[in-house]
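A single protein chain has been omitted; all remaining protein chains appear in their positions.
Which chain is which? They are A, B and C, in the order written, and residues in each are numbered from 1.
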Amino acid sequence: MMRKPVIGVMGPGESATEIDIKNAYKLGKLIAKENWILLTGGRNVGVMDAANKGAKEAGGLTIGILPSNHTKNVSDAVDIAILTDVGNARNNINVLSSDLIVACGIGLGTVSEIALGLKNRKPVILLSQHQESQQFFKNLSPNLTFIAVDTEQIITLIKEILKKVK
Amino acid sequence: MMRKPVIGVMGPGESATEIDIKNAYKLGKLIAKENWILLTGGRNVGVMDAANKGAKEAGGLTIGILPSNHTKNVSDAVDIAILTDVGNARNNINVLSSDLIVACGIGLGTVSEIALGLKNRKPVILLSQHQESQQFFKNLSPNLTFIAVDTEQIITLIKEILKKVK
Amino acid sequence: MMRKPVIGVMGPGESATEIDIKNAYKLGKLIAKENWILLTGGRNVGVMDAANKGAKEAGGLTIGILPSNHTKNVSDAVDIAILTDVGNARNNINVLSSDLIVACGIGLGTVSEIALGLKNRKPVILLSQHQESQQFFKNLSPNLTFIAVDTEQIITLIKEILKKVK
Partner (left out) sequence: MMRKPVIGVMGPGESATEIDIKNAYKLGKLIAKENWILLTGGRNVGVMDAANKGAKEAGGLTIGILPSNHTKNVSDAVDIAILTDVGNARNNINVLSSDLIVACGIGLGTVSEIALGLKNRKPVILLSQHQESQQFFKNLSPNLTFIAVDTEQIITLIKEILKKVK
């Protein structure tokens, strides 16, 4: 048996911008269409919620790795809710459980996930207008940091990366 | 949307008995037939491995919550591997992420999972010939500890319990 | 340099009995007098609180491993509060960070700590009138489970065990 690729989509919750949310929704949709599994932080806000909604509308399977021990704030579009009860430490579980991470937007939680992802030798694709953060991570980890300008390019990039790592 | 019930099957790894493994395999199969999701500790030994194999053969969906940060010891029959890298602390994630826990056999890891499950107010069904442990947990948590004599009875019990908690 | 022995005292919080609390207080005192470090779950209730108070009154050093990300419920008698924010998963950190564990009383959290302690090959001393649990763990792990009838006997036992493991 071969496990399906798991694509982690990380990004701001409450502080997500409209563009982040639009991108996350499209990304969720495209990931589901490729028959990949979507993994997010699972909450019912921001990038997490939007990516899950996109994936569900396209018939995908969605995993949410929650910081809490209850399901009150789980996105309705999460199929399987993993209740870690480890707070922000779940960010490390998010990146370890993903074959590849897409950071959609920027914020402190997302920065910790990008850093932990790269530290764990996971490829990370950055999608944001935030050039400063792109350069920052590119300098810290040149071989594993990828920059994308739109969601379509991300799918192409993921296919290329998965070919190499599998 | 309603998330499907997640049934956690916990039990010994390397020290599982032949009976534990036979029970876990049957249980995995029966859980999958009910269209419930199977959640285990995910490793390729003992009760975890057997339950996953049973579930996969019946076409079910299987989640493995691994203690490690790598996939070397993941059961081939796990569809989605959550790599927690939190060691035995993942036992708490196992029980929190399950709607209901079945303990199939006994061992120190399993004892910690039964105790953490009951502490988190999760129903726990004990399947083992081990009367002493049944009585021990029944005394500690009379309302949430259930005793079963075989796998078929477990499925009946799960249906009854799910009706109440949902 | 040699690190000082760290003695973990585990036991019920809100559900501790008067005897548990009395024992924990005496135990904390005796541990401090031996110049050992006391480690507990750190909250301001039950066995944790009493053991810390005993140790502080005898001039000892006390470490509390908290389940939360804040200091609201930390015992006043804790010198160093480790805020894990991993909920009950901190029970595994408690036992790993102790050279030896004393279980003072019984409850579901304590049962998980005894089981995780023994699984991690730590000596565990049980102090309780609860014969059933003593026998239960003695059967699961005969070489690492020790039974004590009072706090003085525990100190003698700890000295013997530390001599062997160091």
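Definition applied: a contact is a pair of C-beta atoms (placed from the backbone, for glycine too) under 8 Å apart; a residue touches a chain by one contact, two chains touch by 3 or more.
These figures come from a predicted structure and were not determined experimentally.
S.K.: Determine which of the presented chains are touched by the chain that is not presented, and list them.
M.R.: Taken over the complete structure, the missing chain's partners among displayed chains are A, B, C.
S.K.: Check the options B:10, B:30, B:66 or B:86 and report the residue that touches the missing chain.
M.R.: Of the candidates B:10, B:30, B:66 or B:86, B:86 is in touch with the missing chain.
S.K.: Looking beyond the chains shown, say which of C:7, C:24 or C:77 touches the absent one.
M.R.: C:77
S.K.: If I consider the whole complex, including the chain that's not displayed, which of A:77, A:93 or A:154 touches that chain?
M.R.: A:93
S.K.: Applying the definition given at the start, please give the residues of subunit B touching the unseen chain.
M.R.: These residues touch the chain not displayed: 69, 85-89.
S.K.: Residue by residue, what part of subunit A touches the chain that was omitted?
M.R.: Answer for subunit A: residues 86-93, 106-109, 111-112, 115-116, 118-120, 132-133, 135-136, 139-141 touch the chain left out.
S.K.: Please identify, in ascending order, the residues of subunit C that touch the omitted chain?
M.R.: Residues of subunit C in touch with the missing chain: 1, 3-4, 6, 37, 56, 63, 65, 69, 76-86, 89, 92-93, 96-97, 120.
Here, only the chains that are shown with their structure count from here on.
S.K.: Which chain, with its centre taken as the mean C-alpha position, is closest to the global C-alpha centre?
M.R.: Chain closest to the assembly's C-alpha mean: B.
S.K.: Among all chains, whose Cα centre is located farthest from the one for subunit C?
M.R.: Between subunit C and the rest, the longest centre separation is with A.
S.K.: Per the centroid of Cα atoms for each chain, what is the distance between subunit B and subunit C, given in Å?
M.R.: One centre to the other, that is 29 Å.
S.K.: With centres defined as the mean C-alpha position, give me the subunit A-subunit C separation in Å.
M.R.: 40
S.K.: Would you give the residues of subunit C that are in contact with at least 2 other chains, written as numbers and ranges?
M.R.: 86-89
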